[in-house]
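Apart from one protein chain that is not included, each protein chain of the complex appears where it belongs.
So that you can tell them apart, the chains are marked A and B in the order they are listed, and the count of residues begins at 1 in each.
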Amino acid sequence: MGILEVKGVNKRFGGLQALGDVNLSVAENTVHAIIGPNGAGKSTLLNCLVGKLIPDTGSVMFNGQSVLGRKPFEINQMGISRVFQTPEIFGDLTVLENVMIPCFAKRDGAFRMHAIEGVQNERQIMEKALAMLDDLNMADKRNMHSASLSRGDKRRLEMAMCLVQEPQLLLLDEPTAGMARADTNNTIDLLKEIKEKRDITMCIIEHDMHVVFSLADRITVLAQGTPLVEDSPENIKGNPKVREAYLGETA
Amino acid sequence: MDAILVQILNGLDKGSAYALIALGLTLIFGTLGVVNFAHGALFMIGAFCAVTLQRILNLSYETVDPDKTDFLGQPLKVKTPYVESWFGPDVGAAIIDWSVPLAILFAIPVMLIFGFVMERGLIKHFYKRPHADQILVTFGLAIVLQEIIKANFGANPIQTPAPEMLSGVATLMDGVVYPVWRIVYFCFAALIIGGVFAFLQFTTFGMVVRAGMADRETVGLLGIDIDRRFTIMFGLAAAVAGLAGVMYGPINAPNYHMGMDFLVLSFVVVVVGGMGSLPGAVLAGFVLGILESFASTTWATTTIPGINQIIIYLVAIIILLTRPRGLMGRAGVMED
């Protein structure tokens, strides 16, 4: 029984069947990659997991609880964090504040009216956030305006914001899309480091094969909205069906 | 049956004005992505074009008529407008009488140029700024325009009467009387609306604009010079608002705050119609105008006191909460 169980999910947009009978099981403490050509329904699937879209039929269970019909913030409170394709951070705030906010969300829940006590008195939160930044080698940038960070650092910061919540499941939406090779490699190293240091389950949506094969323990190939095959990276590499779906005609 | 007809007719003139202003607002918003709080001011400036023309036509020189005396026994001073001396008394008087319709010819170039200058000089710099900034700067501009008009024309409403021929009432079928000018206004509005739609539908320019409203980025990528078209669209929208103002004069005497009064309602109209939808703006304009007129009947005001004052806002609130895209809005336009 996986930590995340997707069963029989269908989603139509008008006449387009975006997802057709998707079944997926993500085992705890593994890195599960979902790959597929453009338009295969990867993003739609992800949006169904985080509460942005509601599937027409099927179920999505996380730790035995359904996530369907819940809002994004409720799903996050259940223990799912997500990283966006382009880093989404609080650009007007400092790096430290960016990491403190998820700490507050973890400690106080979705809403708490703490309007009088000063932020500077929240020692524990601040220390936790600093430790996280230190972990990702960003402690020296803590007082920087986060909008002025480089793209790689923004990705790092976003990762810090997710990890500081100690999520049970981390969803990554094409974390290396549009990155230069060097940045991609840095991100891979970062993710590897995270995987080794922490007990965390990751689900990566990606179409860069290099990234997928360096990280994934398990791969699901999606084509035209349905899972084609699910297997270990070694087996996927040799699977002719995958080649056909992914690369078009095999050489 | 007649009562209903009368109310529908009564709603048409206000509805026409709403529809015309909302149409311009939507054009600007849809193509340029700018929220223009100065659009009501453009409507007002149009109305004051009519006032100005009326004043110009009435410029007169004084002659002393030695044969007659005024009530103080002094020689009577006679004012003769220049137009009357140039074109003869009959034609001259007719020109003055028809000053409001003539003001259309005067207002078109004025409003176009005004629109061009406003877009090039101010709005252009706000395409990339947040909507709040656009609202604020155009709000500031609206105040400035309103104050300039107030300084030059005073705070009191100025009568701009319709031509005598069109100022009476018409009897529509058994006993329903209706002011002629309102019929004229409605026909005029229908003509302008039809013209704008035809322009957008049948010209290449219009096609590009429609494409731009659907997907701005792509049109930009096609290498089409969007900037110049934006300027022209802004001028056009300004002209539509201005003409709506010119012709509205005989219905309600122009004053400096008429723009602000209409602006709030027009925004509500745009939102009800669906931000970015031209047919929606027109439809909502007429629907709200007519609803307002129904809400003003004695029956409505005795059933729910004050309903005539709040009906439009009430409808807007209900629409926004139940159909956030408005009556005919498309997905993805300002959906935050």
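A few points about this structure:
We adopt the following convention: a residue touches a chain if its C-beta (ideal position, glycine included) is under 8 Å from a C-beta of that chain, and two chains touch if they have at least 3 such contacts.
Convention: contacts and distances are computed from a predicted model.
Name of the non-displayed chain as stated in its UniProt record, restricted to "Sulfurtransferase", "FAD assembly factor SdhE", "Helicase XPB/Ssl2 N-terminal domain-containing protein" or "Amino acid/amide ABC transporter membrane protein 2, HAAT family": "Amino acid/amide ABC transporter membrane protein 2, HAAT family". The chain that is not displayed touches the following shown chains in the complete assembly: A, B.
Among A:Lys11, A:Arg82, A:Arg142 or A:Lys195, only A:Arg82 touches the chain left out of the display.
From the options A:Val50, A:Val67 or A:Val242, the residue with contact to the unseen chain in the full assembly is A:Val50. In the complete complex, the residue from A:Glu97, A:Asp135, A:Asp183 or A:Asp231 that touches the missing chain is A:Glu97. Here the missing chain is touched by one residue of B:Gly140, B:Gly168 or B:Gly194, and it is B:Gly140. Remark: the residues of chain B touching the chain excluded from display are 35, 122, 125, 131-133, 135-137, 139-144, 146-148, 151, 260, 264, 267-268, 271, 275, 305-306, 309-310, 313-314, 316-317, 320-321, 324, 334, 336. Residues 50, 71-73, 76-77, 81-82, 84, 88-93, 97, 100-102, 104-106, 109-122, 161, 165 of chain A touch the missing chain (whole complex, contact as defined above).
Basically, only the chains that are shown with their structure count from here on.
Distance between chain A and chain B, defined via averaged C-alpha coordinates, is recorded as 52 Å.
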